[in-house]
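For this depiction, one protein chain was excluded, whereas all remaining protein chains were kept in their positions.
Order of writing sets the labels: A, B and C. Residues in every chain begin at 1.
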């Protein structure tokens, strides 16, 4: 199974990704997913999301997921791009493409990969409110956060 | 819900379709499917598929499906292109894109639309064997077909 | 009334022609039209269970009552995608 992984602060260029797609003659299905930053999360109006990533572990965990897909049969190719850093509303933070012989397995693999990513790949996001787009908001999390004395992003991606 | 339908003999230009995609701020998920003609069907090696379509009915049935999707909630846009006529191996015969607020509904709607299309939209295909790419093969069907005295494509799309 | 009938996909080969027309009394049903078609095109009769029938652009079943001006299409299971 061909695999391609990119974790990048650059905008995701879907046209360029599609331009280099290649299918062998037995492949009949391409499923592509773009995850785009929404302007609202719950009641809050957002300007952007700031993504942080523990990159070496994310790469390792992504490749473990790819290994599991490779054992599934007639998937020819998986490509995944995750953007990190600040991603503005309306821009894509994630692009996933699965090429397979048949439609059902392409859809299933694409959804499975995203579900598993959200379970095991160490990437986190925090909201940048629309009203103060230069300052990240309090982090999204279950606990009240004390006001940090450190800079607003203490976890730059390595 | 925005909707776009194109039934065409022209190649599907996915880059151009993506270039005109537009999402409103509440939308977070884009699922796109490309169905590509495979080089084999069962034991046969193919050069192409010839698609015929009862176009007015296909358009009507597609729009009925779009109507049903529009009643489902937060789907912002559905675009579908079905190529007809001869489609060579490796070329796309179908492109479907669903834009929705959330991932699960985008995947579900895209798969539902393709499933329903295959149930109700009057489009048929027949194999063009690799060994005689200028002559359509016997039609794909459950019954033995008598050799027609009519030209090879008796059902040109109106 | 004269009802034009179009055969799509391999039904045209089985019928030996892409179109025909059937003369029916007022109030005739799709079922009655099919019986007439199968007399002239017996190769189609064996596929009746899987045959799809449209009147205009709508699917209809055997009980649907035809009207003058209707156009009927007969075809095998669809295969888009």
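Things to note:
Everything that follows uses one rule, which is that a residue touches a chain if its C-beta (ideal position, glycine included) is under 8 Å from a C-beta of that chain, and two chains touch if they have at least 3 such contacts.
Everything numeric in this text was worked out from a predicted model, so none of it was measured.
When the full complex is examined, the chain removed from view is found to touch A.
Screening A:17, A:57 or A:130 for touch with the missing chain picks out A:57.
For the chain left out of this panel, the touching residue among A:1, A:89 or A:114 is A:114. Chain A residues in contact with the hidden partner, per the touch definition given at the top, are 35, 51-54, 56-58, 60-61, 82, 93-94, 114, 117-126, 139-143, 145-146, 148-150, 154-155.
Definition applied: only the chains that are shown with their structure count from here on.
For this pair, chain A with chain B, the centres built from the Cα atoms lie 28 Å apart.
Between the CA-based centres of chain B and chain C the separation comes to 25 Å, rounded to the whole angstrom. Counting partner chains per residue, chain C has residues 81 touching two or more of them. Chain B has residues 35, 114 in contact with two or more other chains.
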